[in-house]
Structures are given as structure tokens and as C-alpha cells.
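Removed: one protein chain of the complex. Kept in place: all other protein chains.
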Amino acid sequence: MTFLRLLWLHVRIGVLNELQYRGNLVVQAVESLFGLASALLGLGIVFAKTETLVGWRPAELLAIVGVYFLVGGITRVVVQPSLARFMEDVRLGTLDFALTKPVDAQILASVRQVEIWKGIDIVVGLGLLAVSLARVGESVGAARALAFLGALAAGTTIVYSFLLVLATCSFWFVRLQNIFVIFQSMYEAGRWPIGVYPPWLRGTLTFLVPVGFAITVPAEALVGRLSSATLLGAIALAVVAPFLARRFWLVGVRHYSGASA
Amino acid sequence: MVSVRGLRKIYVVPEREAGLGASLRSLVRRRSKEVVAVDGFDVEIGRGEVVGFLGPNGAGKTTTLKMLSGLLYPTAGEVTVLGHTPWRREKAFLRRMTLVMGQRNQLVWDIPVVDSFELNRAIYRIPDGEYRDTLAELTDLLDLEGLLRKPVRNLSLGERMKCEVAAALLHRPAMLFLDEPTLGLDVTAQRRIRGFIATYAERYGATVLLTSHYMADVEALCKRVVVIHHGRLLFDGSLAALITRFSPYKTVVIDLDGPVGDLGRYGEVVSVEEQRVTLRVPKGEAAAVTGRLLADLPVADLSIGDPPVDEVIDRVFSEEPEPASTAATGTAAR
Partner (left out) sequence: MIGLADLYRAQFRTTLATQLQYRVALVIWLLGLVLSPVVYLAVWRAVATSQGGAVGGFTAGEFSAYFLATMVVNHATFTWIAWEFEYRVRQGTLSPLLLRPVHPVHRDVAENLSFKALTLVVVLPVAGLLSLAFRPTVATTPWAVLAFVPALALAIALRFAVEWTLALAAFWLTRVEALNRLYFLAALFLSGQAVPLALLPAPVRLLADLLPFRWFIAFPVELLLGRLSPAGALLGFAAQAGWLAVAIALLRVVWGRGVRRYGAVGA
């Protein structure tokens, strides 16, 4: 349980740190607010012109936006800032401090930086999901709730693995600071059901950048549109992906130690 | 060249307190206070003078330099530099002066040095012929050959500073404001830059106002020093006069032809190296002590001098007691 202990430690440090900068709360609140506004305005304009978008009704699409905020918030609170700091450490050559600590370097690199205010997005996401469910007007049975949680966990794991792979690339290509920008813009594509995209882009957003698994699949689970085959596929990928990412990470660490020694 | 009268600068800074409660309170109410950085300061500097501008950290040196170069508006006072009021930043003024402050001002980080120079040539509209001559001259004086084609980020600190200084002087300014031009450099690089500044000032009759933590810079370059403390003028005159005025001691060095006993009764023993003893004695007693030393001991050689400049400066900075009108002058809620 090193992982949870470390995470908790860094959450505490993160909270203390962030309280120093009162501006950050306001900035993040504003950012979340404008993100929400732009998502809702987009939906509003689209559904003024059509009743369904590739089979999704407005209330169901709200669930997609909800998951978009939820998963985005989860990765932005801890995973993205930590990995960004890790990449910075590689660039500046200060990674050695982390590698010599008596805990697993991958875990440390993944939880080291906590930006607590980004959690506002999680709250926004949960709120949107609640509104969506109320609007859809069906009760969510235990099976559906379980499928949603399973798909959400799977999606988050897949996204984490993907981000870890991106960050690991910095062992070879030092100047990659803005590689998360790509992920961010790809991720924004996930605000809409991936069914709206042409097949080549849909494939990219599912298997190359796993936005489909992270957002569309959990939302489908929640509104009861998900086939069990897709769910099983997502879970299978969530088992394989972190394993592969871990292997890649270890290769990267070995390359780094070899190069700097 | 430079004329300063009654210069004052007061900053209003927000107050920060430690602790969660205080941070939360400051969300609602910001407290601020006034800090007097420069507190009534007069100085006149003539054409071609190289003046050392001294004072402890926080004395107001950098603030003053920023006002003289035109970055800051003073709270009160009059300043004329090269016949202009600096903070109007008229082009005619900016073309004739330069401010060197820190290490990343003039040069573009990712490109070769000479390309940054080219950019400055265009910015200052230096005619081609003059640019070629100046560049050749600077390259020679600062030994830049070999550095010009390298990207800035690949240069060492000393190399970068040399290039920074060169870039700042391409337009042959008549007025130089140099804030710690040798900070963090090794001794060789310091000496090089020092020598260069002296040569430049002499060759072009340029006026130089420089701050430095290294007294070697000041000793080598400046006939005149201006000392400020707590934002006020403390001293203006030659370095020798500064020492005479602020050091109540003389240093007596003697070489003995025999065993070195305890010489504590003659004065404060600063050091003993084999047969050589260094004593510190009050200025007024120097003659008497010397006489006694010569009478009592087998003295082979004796010299009287002033203590090292660094020591005197330290004394000036630490002993000047009156905090006349500094620090907090009241708090106000905004």
C-alpha cells in the first residue's frame, strides 16, 4: 500500500502548497466554469438543429460531457502534473533524486505532484452525470451502475497507461514538454460521441489515443447503451495496457541510467 | 552627463502573512505597506567619469539604476541623463545609453550569438560599416572569436556575460549603467570584463555607473565611489577618502629578526605568518605604536597601510546605525 500512502502524503503537501496561492482556486474555478459553458453552449447549438446526434439524445450526451469532466479531472489532479514534473526532471537532469528514493520510481513519478483545485472538474463531472440521469429518467439498476464503475475504472487505467507511455518517451526525446498538448486536444474530441467521427479518426481515438475507452464507453454504460462485449474488451485492455506501459517504462529507466552513468 | 536631485522612490507592496488563517483573511482584505527604497538622493556625474555605486543589499542601488536608465518613474525628484529625462524613454536617449542587468537581456537563447548581435544592429539602426568596426573591436577586446557562432545556451556563464556586454555596447553608448557585470564569474572572466570596461570608457569617453560586490572591480575601475545606505547618500568621493573616513584603524605589518612573542599589548593581532605579524591599531596611535615597536623589538621591516577595502566597506555597511525613515511607514487596508 505504498502507493496509497504516497498518494495521501502528496495530496496533503499539495493542499498545503495550493492554499498559499489563493489565485489558483479562482483561476481553476473560472477555467472549469468556462469549460462547462463552452461544452453546454456547443450542445445547445447542436441540439437546436437536431433531435439526436448519431443516435444520442441530448440528456445522454450530457453523460458524455460528465464523464469527460470526471476523467479529465482525475488525470489533471495528479497524473498529468506528476508526469509533467517527471519530464521536466528528465530535461533538467534532476531525476536522479527520484530514482534513488527507496520507492518504486514509476509510482513516485505518477503521484508526486498534486494540484488539488483541478478537482473542481471532478465535481462538475459528477454534477453533470446526476443531471443526465435525472433527465434520461430511467432508474439505474445495480448491474448498470456496476458496468459504469467498471468501465470508468478501465477507462481511467487505460488513459493513465497512455500518459505514462507518452511521458516515458522523454527518456529519449528530451524536449517534449508540450506532448500533453496533443493529448489534451485529442481528449477534447471526446466531448462528443466518437461515432460522429469518420472511421479513420474513430480508430485513432479508440486505439491510438484511447479517448473512446475513457469517455464514450463509460457514458454508454451509464445510459445503458453498452454491449457486454465492448465492456469486456475495455476491461481486457485495462489489464494489458498498464502491463505494457510498465515494461516500456522500465526500458526507459534502463536507457536513462545507461546514458547518464 | 548625469544629474540627480532629490530622487525618491516609494513602493507600495502587499503584505503576506504566514499560516492558513492569515491566507484566508487576505482573500478578503489585502494589506499593503509603503517601502522607501530611495530616500532623497543627489549626485552629479561628469562626462567620462567611471563611478562605483556601492551599498549593501537593499540599499536602493538597483532601484536607482532603473530610474536613471528610464525603467522606473521616481516618486519625486529630478533626473537628467545625457540631457534627457530618462523615464520619457526618448529614442535619442535610448540610442545613447545601455543598461546591463542580469544575464539574459540582450541575447536570444536558442540562436548563435552573432545573430543576436545582428538583431541589435537592426534595433539600434547601426550603419553597416560602423557595425563591422565595432564588432571587430569588441571581438578583439573581449576575445569573442570562436563564441560568435555558438548558440547562447551552449556558452558558459562567463562567455555568456562577455557576449551580453558586447551586445549591450554594439551601438557605442555614451552612458553605461552596469549592475553587477561580474557577478558569479570566475576570476579570469572578471578580470577580462573589468579590463574591457576600462578600455571602452577611455576610448569612447563614456560615462559609467557600476555596482559590484567585488571590490577588485571598484578598485581597478573607479576613481570615485558613491555609497548609498537605506536609500540615502552616505559618501561621495575617492576610494582613498572613503577608507580614511570610515576606517579608524591603520594596519601595521612588521617582519621580526627573532622569536615572535605575544604582541597583544601593541594592538590587535590580525595575523602571524612565520616572522611577519600584522597588527591593527587605532589611527591616532599609529605613530606612537610604531615608535614603541621599533624601540622594543628586533624589527627587520615595517610598513603602515590601510586595511583592505572589503573590510572597510563591510564596516561602512554594518555600522551605519540611523534607520532614519526606512522600512514600514504605516499599514493601510486596500
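So that you can tell them apart, the chains are marked A and B in the order they are listed, and the count of residues begins at 1 in each.
Please note the rule applied: a residue touches a chain if its C-beta (ideal position, glycine included) is under 8 Å from a C-beta of that chain, and two chains touch if they have at least 3 such contacts.
These numbers were taken from a predicted model, which means no experiment stands behind them.
Counting contacts over the entire complex, the absent chain touches A, B.
Contact with the chain that does not appear here is found for just one residue of B:K61, B:R121 or B:K250, B:R121. The residue from A:T94, A:S185 or A:S257 that touches the chain not shown here is A:S185.
Against the chain not shown here, subunit B presents residues 11-12, 66, 69-73, 87, 89, 91, 94-95, 97-99, 101, 104-106, 108-112, 115-116, 118-119, 121-125, 151. Touch with the hidden chain on the side of subunit A covers residues 23, 26-27, 30-31, 34, 37-38, 41-42, 45-46, 48-50, 52-54, 173, 175-179, 181-182, 184-186, 188-189, 191-192, 195-198, 200-201.
Assume only the chains that are shown with their structure count from here on.
Here the spacing of subunit A and subunit B, counted between their Cα centres, is 53 Å.
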